[in-house]
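Here the complex is missing one protein chain, while the rest keep their positions.
Here is chain A:
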């Protein structure tokens, strides 16, 4: 690493002393061996962790079935979770550009898996087998003098592209002013605060909206000036730019000569460097008033969210296409007028519920969704992402607007009020910085997948849009967002994780040679938050295995955590477009088939059913997934569902698993804090429970503990231990709160408390009013629900798995 840091660019690297190379070589050799002989490795567990740590990749299968037929029989597809910008403090970027395969339709990046002929200065592409000469600058390479990208430990490497102009980051605040005074004040303060967090050269803009949409001009002295758009009129991007005076009058006459973006940037009065307009903008925000239009009784305020977004997108589109930009939308209620309206302004008409949607009774749903989708796509094309910060007690239309963030990689944050720490800290965390002082965000990412010929990519699920790049490695079988080998991820942060699904296309009668490996290369081009263009390349390889002869190997290479998340993503993806029950049925069928494939049982004898260790947890994940808000809409508003799903399809594996199956810690006098079963049996009077569902952090005090606390024992010197016990979960929770984005809802409750429902709804209802007495009363708390418990679920699963008729 040190040595790499000494090489600002390739040329420098060529001139560096040979001495430093030995180390690199040794490293690379080790890695190569490691990769090549994984099967020999101690455990897959370690291998998986290592891979994840280095490449940010978790595959469902770490040995790949060598034919299409076998692959399909494995039920869980060959797929992976990939975190493109996984934080790698130990991976400094190299200051040169990647060497590409010269075949036009390949363009794979030179990587450690390539065959290199040092003498002839030729390398062979491991994807298309094209032999490429090294560029002249690589003239000095040899076995002992290799560039980093050839070293095995650099299976993930990051390049800095020096070409092209760098554009500053852009933050465009789109602020709803139809807020309560208190909320608005809090929001204003948050926004003002955020100015201090932005890099000084970042461009910032402000759009406010209510009944009208105002684009504030920031460059002017004296009178504050803003351009106003009517909230009910859908405007084309061109119209918006004309109205903002962004097109030169002459240009309109001589069409065909597109305006150079730089010119536009220079003349754009609406986006100005923070350092220049800091004061102005702070004042401007300070003077923001609630929407001045009176709201008659029985009406909602008129909120033109749709047009405001359209203006924001149009503004950026016209001035900074293909530049990293965030549109940050702050809303305090649903759009009530104009395009994208979600609900009318009559309060007597409530906003749509799942019930309405199922009855096809949501008047504005389709239209609004279509509108926001179109907007999201436009925004994505230009590489701008859209964040939604929705703080209201009622729904705000996230269902319709979710695609804005989903497709552009933006955040969605949902809260009750802007005047809560949940919002304030979450918002602050958007601007968190890494060790180098750079924002943990990247822009305008284009992620390309290249596969060796036995594999094709079926699709991706994550905060991305397809770039419709049809290549030889694109499968016709779509899973998720497919039909392409390139996706655009407008905003990426270090935890952004996409699921990629592959298809083995190798025919059964054309076996892969023994010891053959399949490879996948992820090429991620993006704009770093310090405005550099960078390319991160991750090349991974896995061994092929014959499913007939090596089924145990394959089984043991199963990553049930990754598989659960990947299957869950597929399920959620389907749930977006299909009816809930269908999705559940599909998931069940997949689970049953998997159990049939890998379970050990006697036909029609459920009691004989066994699963190996590598699959043992998988059914449990599926059980909780079925109950999760990602697939169940009961008790959730459409907005909440959208919100949960949004986060589910973008978080990394660990977070995703927490979402599927919340973590429950137990604190007691009987020992150190320990994770306990997410089960009603874990709810005991003398325990304190800490549950992390990702979205909520619940601290639950058991009945006895609660009574003690009420009695104030913790304040008594002789009961200091009790005080410590009470404090322990709080500290742990604080730790989680510190790192989580978005900030979870923090709930401190106790036995019998109304908020205890958050806990009760998550635990496995092993004890209910139905079986309460059967299970005895010494432990746990009954859950009043008709939901099946894990036990029942497993019983059914076994029965179905072993059934010969299934």
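Keep this in mind: a residue touches a chain if its C-beta (ideal position, glycine included) is under 8 Å from a C-beta of that chain, and two chains touch if they have at least 3 such contacts; residues count from 1.
Going forward, contacts and distances are computed from a predicted model.
S.K.: Between "Protein YIPF", "GATA amidotransferase", "Cell cycle control protein" or "SEC24 homolog C, COPII coat complex component", which matches the UniProt record of the unshown chain?
M.R.: "SEC24 homolog C, COPII coat complex component"
S.K.: Decide which residue listed in A:151, A:212 or A:611 touches the omitted chain of the complex.
M.R.: Checking the options A:151, A:212 or A:611, the one contacting the hidden chain is A:212.
S.K.: Looking at the full complex, which residue from A:229, A:389, A:487 or A:526 touches the chain that isn't shown here?
M.R.: A:229
S.K.: Name every residue on chain A in touch with the hidden partner chain.
M.R.: 212, 214, 217, 222-230, 233, 235, 239, 242-245, 287, 289, 292-294
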